[in-house]
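All protein chains but one are shown in place.
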Amino acid sequence: MNETLDKTNLTLGDRLRGFVDAFGLPRLIIAAFLLMLYIAAPFVGAGFWMQISNTINRFSWNAIMVLAMVPMIHSGCGLNFGLPLGIISGLLGATLSIELGFTGPMSFLMAILIATPFSVVLGMGYGWLLNKIKGGEMMIATYVGFSSVSFMCMMWLLLPYHSPTMVWGYAGKGLRTTISLEGFYDKVLAGFLQINIGTLSIPTGTLLFFALLAFGMWAFLHTKTGTAMTAVGSNPTFAKAAGVNVDKMRMLSVVLSTWLAAIGILVYEQGFGFIQLYMAPFYMALPAVSAILIGGASVNKASIANVIIGTFLFQGIVTMTPTVMNNMIHMDMSEVIRVVASQGMILYALTRKTEATK
Amino acid sequence: MKNTRRLLFRTAAVLLLVAIAACMMVVGRGHTVYIDNKTLEYEGASYPAPYRATVYVKGERLSTLAARERGMSTVIGQRFSMTLELIEEKGQDPKTVEISLKLPYSMDGVILNIPGYLAGLPQEAWMSEFVSTPSEAEMQEEAPGAEEDILAGAEF
Partner (left out) sequence: MKKENKLLSFLRDNTVPIMFVVICAVCIPISGFSASYLMNEIVTRMGRNIFLILALLIPIMSGMGLNFGMTLGAMAGEIALIFVSDWQIWGIPGVVLAMILSIPISVLLGAFCGKILNMAKGREMITSYIISFFMNGIYQLIVLYMMGSIIPIKHFSVKLPRGYGIRNTVSLLNMRQCLDNLLAVRVAGVKIPVLTFLIIALLCLFIVWFRKTKLGQDMRAVGQDMNVARDAGINVERTRIISIVMSTVLAGFGMVIYLQNMGNIATYSSHSQIGMFCIAALLVGGASVDKASIGNVFLGVILFHTMFIVAPKAGAQITGDSMIGEYFRVFVSYAVITLALIMYETKKRKRKSLVAQQLQQEQEEASGT
């Protein structure tokens, strides 16, 4: 509508309204809130550079899992609430790599290699399922994630793992809930070309790794297959008429998303320093979903820029609120703020009228 | 016409619920009553505790209190009735006293002094508030952590 009007005739208020509409009010509030946090941080005694490097660190851990959202949004499968499925492939890769006796950087490489076939197979099954239930993807994805996590809870206990670094000492079987990665791939990417200036530290390796994958994703979306995938998402009937195999494209996007989730959790682990099993992957989809939405994506539109902005904003809030809030009002309300902001963002995206019909 | 009737009906329903709620607040107020069989000193005079006092509440024997002992009962509502079987001195025959009294709404825990009540003293002499001291564990309880235990709700 606005485009048809002459721009010069618009008042400032109209322009502002248009800007708010385009950007989304919740997103604006969240960005403003984060800005406020950064301004407040030095005054309340929380080191500014410390906060920045915390945020960058957490950004580097989480960005790939947020990137995993992109392919499925492009192919019209909606937000991938089934991220835990991919995370499980990653965890299988991680634990098997250690079980097979790999150490150091090699264990990271092997974890990726082992996780890949798992994620491809699981992703194909998951994609097949989502093709059968077009239109109801998000709810089923959520529950596929939950079921797979609770199923694996049993498996972590039952599978014949033996590596003494991973199993419970007294029973000699059953994996521990958290496994330290020291001696394996702890900080293997983060330590690569790490930059330290005073309190500021930048995990260059992890950022480069993310940049590589993000660039790969960007390049893929511009190939013939990539554009076909986007076409499937934006107009399936048209794509079908143009001779694109809709189901195959959707399947590809799901496999890609699952694989990225597997890589994502491995990168997260190398930064965090521990493998977390059992119920840990349960709610991991929600932060990733809200991060990409905060970055400006919607249920059927997402770009690499959305991933970067969103992860930065989201992780900024996660790292900044506890310290700043604690110093300002002596109440640690960060948990509440995080939940309300991230879930509110998802709700906002789900209720957009233009995106609600497909 | 239909609308006004509906409005009337709704207002009546809301009022009814508020009335029931108010009733419940009065009727359902719970008190813990501590019954003391202790010698009471009041305004210079001393009122000795009987040798034995057996307390019955709602026809059931609550406890038998020797001198200097305390019994405990709970009651819902402000009307508290009990029957006392008193033996003043060792070897005497018991005599039965029916007691029914009104508890103040604001008190959680109420201490009743038997000899003071039986002597017919004013209320503030034999009734006092029981202020419980929270246990160490209760004082140290922290707010829940950020990590939510997902299996915590598995009780169903």
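Lettered A and B in written order, each chain numbered from 1.
Basically, a contact is a pair of C-beta atoms (placed from the backbone, for glycine too) under 8 Å apart; a residue touches a chain by one contact, two chains touch by 3 or more.
On a predicted model such as this, the values are computed, not experimentally measured, just so you know.
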Displayed chains contacted by the hidden chain, counting the whole assembly: A, B
Which residue of A:F102, A:F146 or A:F184 touches the chain not shown here: A:F146
Among B:E41, B:D108 or B:E129, residue touching the chain not depicted: B:D108
Touch criterion as defined above, residue of A:I29, A:L100, A:V121 or A:L158 at the omitted chain: A:L158
Touching residues (missing chain, whole complex) on subunit B: 17, 20-21, 23-25, 27-31, 74, 76, 108, 132, 134, 138-144, 148-156
Residues from subunit A at the interface with the omitted partner, ascending: 81, 129, 132-136, 138-140, 142-144, 146-147, 150-151, 153-154, 157-158, 174, 286, 331, 333, 335-336, 339-340, 343-344, 346-347, 350-351, 353, 356-357
